[in-house]
Every structure is written in structure tokens, then in C-alpha cells.
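In this view, the complex is presented without one of its protein chains, the others remaining in place.
Labels for the chains are A and B, by order of writing; each one numbers its residues from 1.
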Amino acid sequence: MALSSDEADRFAALLEENRDELVSAWTAGVVTSLRGRLSRPELERQTAELRKGFQAALASGATDLTDDAAAELRAQLSEVSTLRARQGFTATETAVSVYALKDVVLAVLDRGEESAATLRNYVAFASFVDQAALFTFDSYVRVREELIADQAEQLLELSTPVVKLWEGVVAVPLVGTLDSARAQVVMERLLQTLVDTGSPYAIIDITGVPAVDTQVALHILKTVVAARLMGADCIISGIRPQIAQTIVALGIEFGDIATKASLADALRYVLNRTGQYKRQVR
Amino acid sequence: MERVPVLKIGDILLVSIQIDMEDQVALQLQEDLADRIVSTGCHGVIIDISALDIVDSFVGRTLATIASISRVLDAETVVVGMRPAVAITLVELGLSMPGIRTALNVELGMELLAREREIDIFGLGGEGFGDADEGETEKPVVPAS
Partner (left out) sequence: MTQPSDRIEVSSDQDVVRVRQLVRTAAVAVKLSLVDQTKLVTAASELARNTLVYGGGGSVEVSRADNGRRQGIRIVFADQGPGIADLDLAFTDGYTSGGGLGLGLSGARRLVDEFIIDTAVGQGTTITVTKWCR
């Protein structure tokens, strides 16, 4: 049930006239649920900002949270969610902070005359606050997902080191199950490392990979072709019998890409090639 | 219309593509290179594409054509500095650029040319480097005996 514009004005006025009382009652209502993890002055500051936000939105004629007039309020709610998400509060704790506004406003209304009209007004207002709380919840979830994505990326960085084995030779020891997304990221990093280190040879060691499916095999293939386009060569080492069988069964052609049983074999192979090169130069 | 500059370094022509080339500019480069190879008698061409953030089929074909024309004129071409994102895109596009040698950077490109052609990188003349008398190749300084 949306607010009528009269109701919006009425509540804007109510929020303004009872400013201090509302902020302190609202803060009191929320502080226990946050169990002391947020200081009272800080919480009071946030609550006062929110009160102002609600008041301004309603005064500018917002009857629905998606209205342009409520843009500032939405921005504030996002900010609170982001803060709480980063500080480790739960989604509920964050949303409850917004819901609490309903109770404190009800307390103010209770002192005035009781009527069916007042009840209707309150229900409309409550619905507006509910929208705001849901919006806060959504923002919170989004921020947490971004945090998790960041951490996943950092984990990926840590778990796929690119090692310089020799002059002009880098190695990428892949460990663990590779899914399509991870394989893609690893391969992009490999190509970038080739450029950064000026290494014409890369050894991709898959000893630590228990299983390879078509997608992953294709990613590896594409990476080798891309490396060649750039002027570098890849050798694949550590192919275990089961994986060799899978590759053949899937009909994947590795063509003229060198494959060696172990990292040591691959290194020996590369050194031989570059050794020969050295002999030809005057 | 802009023109891509061609630099002569010893027995090698170095081209560094720094701009987003219009098709006509790429074609002009093809012509200019052919002219310079003949007028200088150089045996190596290095095309540095490290500043290019995309290589589409037109540029790809132009590079392939440059390599072919150079080969007919007795010069080897190496394309250097291709960016990873570009390489990945070319693989997806299905553009293989056959007949083009590539290297990660100018230095490796020069080493490749030296290996492949016994090219006199620094224009010092001497045994085994053939054809050193045409065009602008520098002659070694011979101390008076």
C-alpha cells in the first residue's frame, strides 16, 4: 500500500518535529541488537543521518522508494549496508536497524488521536519503511558477494604461482581441480607473465590436476596457440595415464604441441633446444 | 593522412605502430616497407605491435601480406609485442596468421632474425654477411695500417 502524497507530507513533518526523540529512541531500539559492536555515538550519528534521509525523501514528495525523490535516501541506505557488511554484521542486524524506525514512529502516533485514518497512514508508512529495509538487505548481500569475489581472486593469485625456472623459461604448476573459469584466469596470467618476463618458453605442469575435461583441455590448447601467436612456446608436462586416456577418448588433438611426462623432462627438452641455438650463434 | 614511421637500424627495418590505424594507413605502410626494403637492401623487418590494443582481420591480413612481400624481396619479417588479450582474441577469431614469425619483444625479435638469416644486425660487414655494399649499409671503420 503506497503512501499518498498527503501522508508523505504528514510523516515528513512528524519526522522533523520529533527529531531528537526519534533519533534517541531509534538508537536505543537498535543498540542492543548490535551487541556493543558499534559504539553508541557512532550508531547515533548513523541513525540521525537516516532520519534526515527519510525526512528529506518524504518532504520532496517520495511515495515509493524507487522514486527519484528518494535517490538520496537510497544512497544513504547503500552506504550503511556497505559499512555494516564490511564490519561483519549479519544481514538481519543491518535490516533490523531500518525496521526499528516503524516502532519509534508508532510510539509518536500513539500519543495523538486514534482513528481509522491514523491506522491507514501508519500502515502506508510502515510499508515504505519495509521497502527501505529490503533495499538495505539487497545492498548488503551485493556487498558481501563482491567481498567474496575479491577474496576468491586473491586466493586464485596465491594458488597459481608462475615460477621462473631458467633464463627464458617459466613454469606454471597447476594444482587441484580446474574448472573452466579458473583455467581461463590461470591461462591469462600465464600469457601476461610471458610478456612481463620476456620468456619464450613456458612449461605447463598438470601433475597436480586429477582430472581434465573437454572444456579445460580446450582452454589449455587455446592458450598454447595464443602463446605461439605471441612468439612463445608451451610444453605440457605431468600428463598422467588417466588424463592421456581421457584426452584421446575425447578426440582432442594436441597436434605438434610438445608433451612430456615430467617437469624435469620438459625442462631438459627446452634447455636442449636453447642449447642448440647457442651453438649456432657466432 | 598519418604515416607509420620506418626506422633503419643496421640491416633491419624497425616499425613501431603507435596509433589506431585506419585501413588506408595500414596499406600505405605495406607500400612504404616494400620501397624501403628495396632502397636499403635490408634483410630483416621488425614490426612492433606492443602498442596495439586490437588486431582485427584487416591488420592481420596486412601483416601477413607484408611478410610475404618482404620474403619475395629477400627479407624476413618478425612481428613482436603482441598483447595477451589480442592473442586470445585472434585465437577465438580463428585468425592464424600463417607465415608470420613472432617474438615477445624487439630484442628477442632481433635474436630470431640473427639466428634465421645470419643477419648483420649492426651493419659491421665482414665475412659471411653478403650483400653489404648496397644502399645505406654502413661500412666498418678500418684503421689505417
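To be clear about the criterion, contacts are C-beta pairs under 8 Å (C-beta built on N, C-alpha and C of every residue); 3 or more make two chains touch, one makes a residue touch a chain.
Everything quoted here is computed from the prediction, not taken from an experiment.
Listed residues B:L13, B:I37 or B:A64: the one in touch with the omitted chain is B:A64. The chain omitted from view is touched by exactly one of B:S16, B:T89 or B:N105, namely B:T89.
Where subunit B meets the chain that is not shown, the touching residues are 20-24, 53-58, 61, 64-65, 83-86, 88-89, 92-96, 98.
Following the convention adopted for this analysis, only the chains that are shown with their structure count from here on.
A separation of 45 Å divides the Cα centre of subunit A from that of subunit B. Of all residues in subunit A, those touching subunit B in their complex are 188, 191-192, 194-195, 198-200, 222, 225-232, 277, 280-281.
Per the touch definition, subunit B reaches subunit A in the complex via residues 78-80, 82-84, 87-88, 90-92, 96-97, 101-105, 107-109, 114-115.
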